[in-house]
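Certain chains of the assembly are absent from this excerpt, and the rest are unmoved.
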Amino acid sequence: MPHQPRNPSFAEEIKQSFAKQTLMKLIGAELSRVKAGHIEITLPYRLDLAQQHGYLHAGIVTAIADSACGYAAYSLMPPESEVLSVEFKMNLLRPAKGKTFLAVAEVVKAGKTLTVVRADVFGVNQEGQRELIATMLGTMICLR
Amino acid sequence: MPHQPRNPSFAEEIKQSFAKQTLMKLIGAELSRVKAGHIEITLPYRLDLAQQHGYLHAGIVTAIADSACGYAAYSLMPPESEVLSVEFKMNLLRPAKGKTFLAVAEVVKAGKTLTVVRADVFGVNQEGQRELIATMLGTMICLR
């Protein structure tokens, strides 16, 4: 069942909001897909985003997953809304290795106040092969 | 009941490992306290670490909480161990406002393989007053 957006200009607003997330710029993340209830964010690996073994730091894996979840929820909210993260849970499945990383968020259930969202984060190698490295389940709130 | 470290040089090793986390350097985070089962990390607010409303991005709140949890777990592990985050859950309690941020992690239960850790993240204003902005509950694994 496809999601029905209630804000006709959601895609434009998400792009504008994403551009205001200074962290996304600092780390080099880009909004690569915007659909109703579905958001993708891409991040090239960089040496200055690592934990002690050189893998992408879990905080950065979380940052792109959380932004993707927030905008996936936002895409189904009515006009004049704001979205905030209430909570999320992240399972780190494999070492965060990759040439680039891709966070794919999908709304599980959109409610009036709360929206539950799931995101998968993939490490993508030189050949373009994806490996699931983390999965998030989170709750977003709609503020008017 | 105070925690008993099994690795006499845990504090030194944590400092060295933290210095290898390039992300901590990029964002300006510092290891401000290292005790057995207890770690604190401090982060000054910066305009380039924000989400769309100017608050500290949840991914950065998570980054310092996760690093603090990882090292709190590591401080009680035997020599020759490595620590990895298995999963964590974060509740974002208030907008992440502050002049600086402080993540305080404390081991809840140290096991042979898995260690459960809790972290609170505070926003600290100009006057030094702390306000709890987020709380994490996570699981770390010991690899030998």
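Note that the chains are named A and B in the order they appear, and that numbering of residues resets to 1 at the start of each chain.
By our rule, contacts are C-beta pairs under 8 Å (C-beta built on N, C-alpha and C of every residue); 3 or more make two chains touch, one makes a residue touch a chain.
Only a predicted model underlies this, so the values are computations on that prediction, with no experimental measurement involved.
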- prompt: With 2 identical chains placed here, what is the total number of copies in the full complex of this structure file?
  reply: 4
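The rule is simple: only the chains that are shown with their structure count from here on.
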Message: Can you work out the whole-Å distance between the CA centroids of subunit A and subunit B?
response: 22
Message: Going by the contact rule set out above, which residues of subunit A touch subunit B in the complex?
response: 17-18, 20-23, 25-26, 47-53, 57-60, 62-64, 66-67, 82, 84-92, 95
